[in-house]
Structure formats: C-alpha cells, structure tokens
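The complex appears here without one of its protein chains, the remainder shown in place.
So that you can tell them apart, the chains are marked A and B in the order they are listed, and the count of residues begins at 1 in each.
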Amino acid sequence: MEVIDVIISGMINGSVYALMAVGLTLVYGVSKVFNFAYGSFYSLGGYLAFSILSFKIFGGYVTVLVLAVPALLLFGYVVERAIVAPLRRWSSWEVKVMMLTLGLALLMDNLFQITYGARVKSLPVIVEGSLTVGPVIVSWQDIAIFVLSVSGMFAFRWVLNNTWVGLAVQAVAQNPNGAQIVGIPRDKIFAATFAISTVMVGLGGILLSQKYFVSPNQGWDILVKAWVITAFGGMGSIRGSLYAAFIMGMLEAFVGWMFGLTWVQFALFGVLLATLAIRPQGLMGKWG
Amino acid sequence: MDGKRRILIMAVVFGLVALLPIFFGGSKVIMHILIMCLIWSVVASCWDLIMGFAGIFSFGQVAFFVIGAYASAIFSLRLGVPPIISTFLAGAVAAAVGVLVALPCLRLKGAYVALVTFAVHMILAPFLKSNMGRAIGTGGAQGLLTIPPISLFGYTFQNAEPIPFFYLTLVVAVICSLIIILVIMSHWGTAFLTLKDSEDFARALGVSALRYKLMVFALTSFLTGMIGGFYGHYVGMLSTRMLGIDLFVTLMIMLVIGGVGQYPGAVLGAFFTVTINEMLAPVGSYRPLILGAMVLILVLALPDGVVGLIRSLFNLGGRGARAGGRMK
Partner (left out) sequence: MLKIEKLNAYYGEFHVLEDINMEVPRGQVVVLLGPNGHGKSTLLKSICGLVRSVKGNILYKGQNITGMSTSRLVSMGITYIAENRELFPFMTVQENLKLGAFSRAARPHLKENLDMVFTLFPRLAERKKQLASTMSGGEGRMLAIARGLMSNADLLAVDEPSLGLQPNLRLEVFRIIKEINKQGKTILVVEQNIPKIAEMADKIYVLEEGMITFEGDKEKVLSSEHMKEIFLGM
C-alpha cells in the first residue's frame, strides 16, 4: 500500500468517524447522557441495511436510506423517552444511565446474534468500479462513503443552525434553565437529540459496514473510537470532534499501515491518556 | 446505616454462609456456586466502595480482577512464586495499574473516569492476546491452563475438594469485608461523604479530593486484584473471555440489585446474581440476552436496589432520594 492510499483510507474513515463522534458528543453536550449502547446502534444501522437489501427491492441503497433514517430516528426517540428519561429524576442518574445503556448494548448485541447468527455478514458495495487520477486509484465506493458522510454532516449543521429544533438543541446545551424559561420543552429536546445521534451513528454503520462487514459484537470497537475522538476533540465540542475524527482516522490508517492493526487500539488508548493528562478539555474547550 | 449495623448484618450473613456446607457439603456444584458467591461478593463490594462511597464512576472493576488473576498466575507459573504470595503481588500489580490509570482522570468529571476505566477494560483483551502480552507470559489467545493451586502450611487447596477451599475463601471474604467496613466507618468515609456533598467545601476543610480518591482507588484495585489472583488459583485456567461484556454486566447486576452505596447490599446482590447466573446455565446462548434485559428492568424498577426499596418501603429515610425540583 502506498502512502497516498493510506491517506485516502484515513480521510474516508475519518469522515464517517466524524459523523459518529459528533453524534456522541452532541448527546453528552445537551443532556449529559453517555450512551454505552452507541456501538450497538452502529450495528443496528448495518443490520437494517442488510435486512432491507436482502429483499432485493428497487432502489438499492437509496431505499435503504429512505427507510433506515426514519426508523433510526424513531428508535432513538423511543429509547430515550422510554428508558433513559425516567432515570433523570433519580440521584446520580448519569451513572444509572451508563449502566442501563450497557445492559441495552448486551441485549441488542445478543438479539443481533440470535437473529442474524454470529458469523459476519457482508453488504454489497454502493457503487462498483474505481476512479483513476494519474497514479491514484480510488474506488467509487470510498468516494460514495465520503460524500454521504460529509453530506450527513452538512445536513446536521443545517438542521442545527436553521431549524427551531436545532436552535433549541443549542439553547439547551448552553443553558438548560434559560431554555426552559423561553418555553423549550427540554425533555423533548433531550429525546430529539438522542434520536438525531442515533441516525448519525446508524448511518455510520450503514456506510462502514460495506467495507468492514457486519457482526454482532463489532460495536464496542466503534464505541471506543467514537469516545476517544470525543475526548480528544473536547467533550461537548462539535467542531473539536470534527477535527479530532479526521486526525484519528489518519492516525489509525498510518499506525495500521506501519505497525499492524493490533497497534491501532493501543495508539488510540495512548492518545486518550495523553490527552487527559496534558489537555483534559481536549482540542476545543466546550461548545463551538 | 451506622457501622455497627453493617457489621451486624455482615456477621449474620457470613455466619449463615459458614453453616451452609453442613447442608450442601455433599454437592460439589453447590459448593462451587458458594465459592463463586464469596469471590464475587468481594469484587462487588470493592466496586460499591469506589462507586457508591467514593463517588468515583470506575468501570474498570472486571479489568482489575483479570489483571490480578493473570498477574498471580504468571508469577506462580513463570517465576515459581508460591501462590499464597503471588496473590498479594497480584494485588500490588493491580493497585499500581489502578493508580496509573487514575492519575490522569480522577481530577476530571465523573463521566471521564467511567470512560477511561472502561477503555482499560476494552484494551486489556487485545493486550493479553498480543505479542507483548505473550512476552510477559499471558499465553496469548489460548490463555493460561495449568495454574497451580494455593498451598498453605503444607496443605494444598484443590478445587476437587471444595469444602476446605470454601472456608479459605470465606476467611478472605470476611477480611476484605472488614477492611471495607473499616474504610466506610473511618474518617475516609466521612471525607467521602463531604466530598460528595460539596467538593469545594471539602477542599476548604483541607480534604484533598485527589489524594483520597487515589488512595481508595489503589485499595480497591489491590483487593480486587488479589481476589482475582485467588480466583485464578481456584479455577486453574484463565482466558480473555472473562473480559467479554456479559461478565461485566453480571457484576453490574450485583450492584444494581444491592443498590449503589447501600453496602452491604452489594454482598447480597453478589449472592443473588451468581446463583441466578448459574441457574441460567441451561438456557445457554440466551443467558446474556436475559442478563441484558435484567439490567433494563432492574435499573428502571429499582434505581436504589433492593436494599433501597426495602428502606423506602419501611420509610427509613436514607440517601438516594428523588432529585427534587428542576431549577435551583
């Protein structure tokens, strides 16, 4: 593999990581919820795509997106309202939410295993073929993944800055009491945020599963990556997560290329500890 | 709950447990379950001490247990250290790792501690399987298979004869529980209560949050690692499968049932959960599914555990009341 291929691979993974890490940091920034089932939501995206495509219906991935996005949105909303929100009125609810979502992750992973089996499933590529520019060859699949995740990010930014829901989400993150005073129903915004993050990580699952397959326990790896990126970028900082995701994508690609895949995890862990020891607030402070 | 009452409850529980071999001594299966109950009660108690009392959201409890188990096994297998000594060395190793991990994150907010310690858990399996792990004698993906049993004064505690081992475990569990109760009752316990109420206030009183947290982190890691080593010498083999998420969740259920910060609830939670878990063995692959569902139901239905429930039923007051008003 050439250096240029490594860079491309880092960019493409980085773009999907950005989508997923921003979702994680968004929920934490708005509602102080840390979702341990985030990785399982990633798998859910992958399995949704697998199921929809297995019907061999018209439209391929377009149909997947049309069906999966609302399904993920609804799933996230219901999970928040049904099992996360009731915990808020208890003392030290943050840790109870972590415990609850850990249980949810175990439940979901095993449901996947029972439904789809323990063996990996592969998804067809979005588009075949590749693009050759001089000495560089990029598969159209990689380009599609990059374009889709970047458009996902832009769509998210548009929603955040141009809709009432988006504005309300920012308001709750910056000042929950102020948000309540102006009449924003906080509980609904918490649920909406959770739902949006579910779509972001589920979309990540759909996009990356074509490259790396779908399996029941893969989510933990994604959870750890998303969280290391979030911590590195600064918890609650969207822009920080965005930059951090690309940096981590690159780091992962280069470490994997030079030392082998096992070292990627150690490198991520090293970055995490170094970040917390040297600059605990991450790249960017808070919201920004 | 005052210290005397805690000691009384513990004395009753362990006293009753000590009598159980009279009835079940003939059944190796039941004796094995009882030994497991005792071992996990120590792990769950340590977790409760760190999470419920010190207010540190550590998610690395299973990791420290496994570190201890591997460390003790490696000391005895590769270096020929007698198991009775290597378990203590294992505790020291776990405590050292604990302090190393705690140093960067204990100054930060609760969520960070949870995530860093959980990251330790996640990184441990790949580490033990890697070439680095193999170099220090973890046996790689295959794990360790021939861990020697514990010997004391010329007697060897074989797991084929569970009754002597049971009493050995009981003694260890009682000592660990006494240490935990002493910590809760000592000025450490008071310091932690102050820290929980207001970190600023505690600092003003000269209570160094970081120092106390580090000390309790080191202590619980030590006890957890030691009992981990003990476990390794009992079962005789170790693999990285222990780091699967289902064992972690099982341990969590013990605490959820017992109630966080409701010691000795965690001990009761451990007995209950280990028993349930063994009873679920026939359902095989559905076991983790049921465990996951149990967490959801228990956390939602009993946010303060069974002990908290009993307490609120009898209206004994106690901590962990509803958070109350929405604005200051």
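Definition applied: a residue touches a chain if its C-beta (ideal position, glycine included) is under 8 Å from a C-beta of that chain, and two chains touch if they have at least 3 such contacts.
All values reported here derive from a predicted model rather than from experimental measurement.
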Selected residue (touches chain absent from view) among A:Ser51, A:Ser91 or A:Gln170: A:Gln170
Residue in contact with the excluded chain [from A:Gln180, A:Asn217 or A:Gln281]: A:Gln180
Missing-partner contacts on chain A, residue numbers: 164, 167-168, 170-171, 174-175, 177-185, 287-288
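Everything that follows uses one rule, which is that only the chains that are shown with their structure count from here on.
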Averaged-CA centre spacing for the pair chain B and chain A, given as whole angstrom: 32
Interfacial residue positions of chain B with respect to chain A in the complex: 51, 55, 57, 59, 103-105, 107-108, 110-112, 114-116, 118-120, 122-123, 126-127, 130, 245-246, 248-249, 252, 256, 260, 285-286, 288-289, 291-296, 299-300, 303-304, 319-323, 326-328
Touching residues on chain A, where the partner in the complex is chain B: 28, 32, 34, 36, 83, 86-96, 98-100, 102-111, 113-114, 177, 180, 217, 220, 224, 227-228, 231, 235, 262, 265-266, 269, 272-273, 276-277, 280
